[in-house]
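In this view, the complex is presented without one of its protein chains, the others remaining in place.
Residue numbering begins at 1 within each chain, and the chains themselves are lettered A, B, C, D and E in the order written.
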């Protein structure tokens, strides 16, 4: 159930392997079927780029709530392509960049990608790249405009490109006119039922014994978490993993901590 | 039904042939009569510029929904003119340009055009050239103002110019005061009925046999796509071609994929 | 009925003769009486500047709908003055100028005018000079403020100046506080009845024979164009001349094209 | 009835005599009693500055409709002071200045004034100095702030200063917080009744004979201009003088032109 | 009743004695008891700074209507402290400064103050320092932010600081988030009853004899100025002193002028 995909691919040049490793550090936990579907859809897009002569450019938007695993899955799809050029454009590498610097850096990645016959560019966390803040709807129009052009610009003849963009704020992309641009979209779901949750805590060995795990799951079921008509459960896998680690700090009351944290989120 | 117009023209100097080739890469599919009408209207404007002494400048706006084929048709009209100077002004070539750089680049193309006795300038995707975003109605007023002047400025005595401008956002041009400027306008229509759609999929050989094509068209008719009182069909030729290629990836269920994609768009 | 006024004047220095020629390229067609009245009012202002000791500065605003002929008539009045200094300030010559550059250029023209005993400065298309756009009511306040001062600033002792300003957006000038500044105003009317229209098409020989002309006029009358209670006719002479030339491209159906274009405008 | 005050004063240094001459070029016509009252109030303020030990700084705002004569009367009061330092700060001299340049220039005048034991500074047309436009309420806050401080800042010990500020937009000054700053205010009235109007046209010899004048005044009375319940008459002396000169251009119908111009304004 | 406090203190270094002298040029008139109370509260704060080990920083806001005497009283409290470092930060010294220059200058005063064991910094007229204008609520956020930090930043160990801030616009300070910052506040009152007014005119010898004074006061009483249910009297001491000097210019009608000026203000 756990893919350390990194071992399977040996990309040639221009691939930022370490960056990609970094964002899938905690691996991909297959907590339910949507994970596999997403990865399969990604593979089809990769094939379309590899084979279709009429679509040298394919672009896809990965969207979903904060921490749902968009970056990790985007990176995973990119890696699995085994294309010679794979590159992650991330706000993490652009702290303190001015608008122009950002545009130049982003533009360069795309220009570089055009040199490879087959490329994947992952544009991660696009709301942060455009410096979006909801208060006053401020953002960098310069970066937005550059991305609007770059995501839709065909590579030169004989070259092909898959562009993967991730965002937690799909509505914002619509508002700024950045939603029509994509060829297709994939929604990444948070953990929202107890079986998925159980798959996660089991995978990371939160409980020391099967008994403790069973006891904990019973407690969560009794709290009617993630049940129709019960308490809402909607937690990104990233936040869930962090909540799990916090609970782990108090070995004497792991289940209680987990439950109260999950209930706290629902409020 | 397929024009590889590129072979027919041999423009002299200042013509950016490769650029033009690039944007009509997939050719022009004559999926219905409006295509021919548009090309004929374009030819008349070319003739007016070539012959009338009172109108050394003629400007036309090509507008229509995203992906309707505005750029390709604009380029096609320009190429068919066989004028010695033909040039495409495109946001694709201006990623990361500041306002001033953009204005300078645009201005230079017009200034160059004035040196030729007969010229066509295609100003492509004008909303992107002015860095338009609907959120907050932001745009570059400097670029807008330059275009407002350039599109209406007569070439010097003895020189003639056809200006073709394309946009997906005609209402925005009205809002910013850029609609009165044109001598005339041409609307580019999306694919919106099944016969047009059939012409396209036939042209690109989406189905391996006539039988499969027939079966697929029956399925679409049953879904009442593009029918009065049925499901809306409104898809730009560009998006349609991309949808077709995506469907092609799954040979076992091409028709189903096509149908579900087209229905998805209608929502 | 056609004045090629250019032949009658021989201005001395500082006069930008070519510029002026350029903007009245198509001459002045006297399609109705208001043309003569406007030119006569212009002459009176010229005389006031020449003779009155108490008004060394006179300013006039020429306003009217787009293409009504404001620039041509302003240039015509300026030329007829035979003043030693005549200069056109036009946005056509300032594409890509920054605010400061514009102000400097404009200021220089006024400063130069002060060196001549008698001067005319035509400030053409003032909404474009101030980079006006209706969306967000954006404009260059720096250029506006400079114009507000310059249009009202008296030339030094012993020098006299006529300032002619043109605009299609008189209400905007009011909104920005630029309407009180002028000593007087002249409204330039569009072509709005059939006799005026007939005068124009006759002048430019649109029809090959008197018969065809008569047939066309009958058709327009039957469409009740420009009639009380009929279809609105409101077309600037510039747009009319362009419409005429477009119609001329299809010799077999000139009248029909003209009619449908004129009706299209009325919508 | 006509003061050519310029002959009476011989200011020592720092006085910009020519500037002042320029703005009172057409002299001061005593068309009614308010003119004398304003000049007397001005004289009292001059005396307060000269004599009171507790108020080394006195500031006064001259306000009134456009063309009411604010600049001329401000200059007149300044000149009559016979103070060794008299200086006019006018937007006419600052076309194209940036904010900082303006502030520096204005600041310098005040700094210079502090070197003289007795000074008058006339800050003319303050709405233009701050680049005010009603559309969007734009203005230069930098210039405003500098003026707010300078108009209220006491000169160094042993020095005294009268600051005269003029404006047509008193409400704007209130809105930007610039109304509380002044020690006192004087309102400058437009010409608003027929006797005042008659005094003006008589002074400038608009009519060639007494008879013509009488006939004209009768005509204006019959039009019930400036009468209670009749037509409004509200015209600044500057605009009136310009209207008069325009009427003078058509000797055969001076009275009619004057009347129709005055009625036109009332609309 | 008149304190020329300047003679009583002999501050050592860093004290800008002349500046302080300048702002209390007209001395402090003890027109009612609130003056003494304010000065006593100031003295207590000075003592707290001098003695308490837990509050090395004390900040106080002096607020009140324009001209109420905030600057003079702030300066007076500062002077009376006899602290080795006393400094006035005033907009008067920063005309034409850019934001950064202002922040640097202000920051430097605080940095200097940290070198003295005991310091007072008077931040005068804070709305002007931040370039506040009510129209559009414009102000310098950079200066505001610097002041927000500086007024609350503790001096280094072993150093103590009293910060006195003055403003006429306390509500604005609240709006910009600058009200919570102060340890305490003191309100400075305008002259608002006839006994206070009498104390002032007596102090400055407005009337030549006791009789005249009595007559004037009777007149003011009859006008029911500053009486409950009568005319409002609310005038800052600064404006009152200026009004008094203006009235003094017309010896024959001092009382009448004073009365009409005071009534004029009430409107």
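We adopt the following convention: a contact is a pair of C-beta atoms (placed from the backbone, for glycine too) under 8 Å apart; a residue touches a chain by one contact, two chains touch by 3 or more.
All figures in this text were calculated on a predicted structure; none of them were measured in a lab.
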Interface partners of the hidden chain - shown chains only, full complex considered = A, E
Residue of E:26, E:48 or E:249 in touch with the missing chain, whole complex considered = E:48
Sole touch to the unshown chain from A:30, A:50, A:115 or A:128: residue A:128
Of A:171, A:208 or A:245, which one is in contact with the hidden chain?
-> A:245
Of E:23, E:39, E:68 or E:103, the residue touching the omitted chain is E:103
Residue numbers in chain E that touch the chain omitted from display | 44-45, 47-48, 51-52, 54-55, 58, 100, 103-104, 107, 137, 139, 141-142, 144-146, 148-150, 153-154, 156-157, 175-177, 180, 183-184
Residue positions on chain A contacting the omitted chain are 22, 25-26, 66, 91-92, 94-96, 98, 128, 131-136, 138, 204, 239, 241-242, 244-246, 248-250
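Definition applied: only the chains that are shown with their structure count from here on.
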Would you give the residues of chain B that are in contact with at least 2 other chains, written as numbers and ranges?
-> none
Between the chains shown, work out who touches whom and classify the graph as line, ring, star, complete or other.
-> line
Which pairs of chains touch one another in this structure?
-> A-B, B-C, C-D, D-E
